[in-house]
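The other protein chains are all here in position, but one chain of the complex has been omitted.
The block that comes next holds chain A.
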Amino acid sequence: MGVTVLQQFPIVENRTGPLTIDLLTKRISALGATQQGQFLVDCETFTSIQQLGHQRTVHVLHNSEQPATVFSILETGTKTIPLATDGLFDLLMTKMNNFYTAKKQTKVESKGPRFEIGDFLVKLGSVTITQNFKGVLVEVEYKPCVVPAMCWELMREFLQGFLGSSVPNTPPAYLQNRMQEIYTPIDTIHQYLEQFTMYRKSPGMRT
């Protein structure tokens, strides 16, 4: 597990989601990457019932890279509390459905092919909200390093190398505040949640 950067890839006009993924697949394959299976990150959001007082939100996420773990992020309005548990947390959420109910039509997932190229892991994800295509998210992990500040420049160069100028020169906002800290899987989850939240807010496709 190393540092991961999650990046939105713009969809240009007249190019569909699958075509965009094809294009990126060709580019990364030309660099010498080999496909190693598929990946899936999904997120379901639950909100507290009125009787529990001020509204709180629980986001429950899964990442196929950590298949035995369920990640949850609780947002209270003033605090954000992460939690990592075993798979049975999903079963516990069903027990909690009298207190926290699933928001309708908000199940988001990013899924697609997973590539390995040297020390990098590249995942090309099609983002869908309840089966509707919303955009493309590219995840790049640099496996040998766990401190963002020490590998951001290298990752930026790699990202810009195959995604082009859509990659900004500055790290994603979430990482900027944690450049010197040790990177862990929950940080990837936070980045996905931030992106998913933006997809949920934008009505059509995010270009």
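We take it that contacts are C-beta pairs under 8 Å (C-beta built on N, C-alpha and C of every residue); 3 or more make two chains touch, one makes a residue touch a chain; residues count from 1.
Just so it is clear, contacts and distances are computed from a predicted model.
The complex appears with one chain absent; UniProt names that chain "Mediator of RNA polymerase II transcription subunit 18" among the candidates "2Fe-2S ferredoxin-type domain-containing protein", "Mediator of RNA polymerase II transcription subunit 18", "Cytosolic Fe-S cluster assembly factor NUBP1 homolog" or "Asparagine synthetase [glutamine-hydrolyzing]". Here the missing chain is touched by one residue of A:49, A:182 or A:198, and it is A:49. Annotation: of A:76, A:132 or A:176, A:76 touches the absent chain (contact as defined above). Touch with the chain omitted from the figure is made, among A:38, A:130, A:166 or A:202, by A:38. Against the chain not shown here, chain A presents residues 35, 37-40, 42, 48-49, 51-53, 56, 58, 62, 64, 67, 70, 72, 74, 76, 79, 81-92, 95-96, 98-100, 109, 111.
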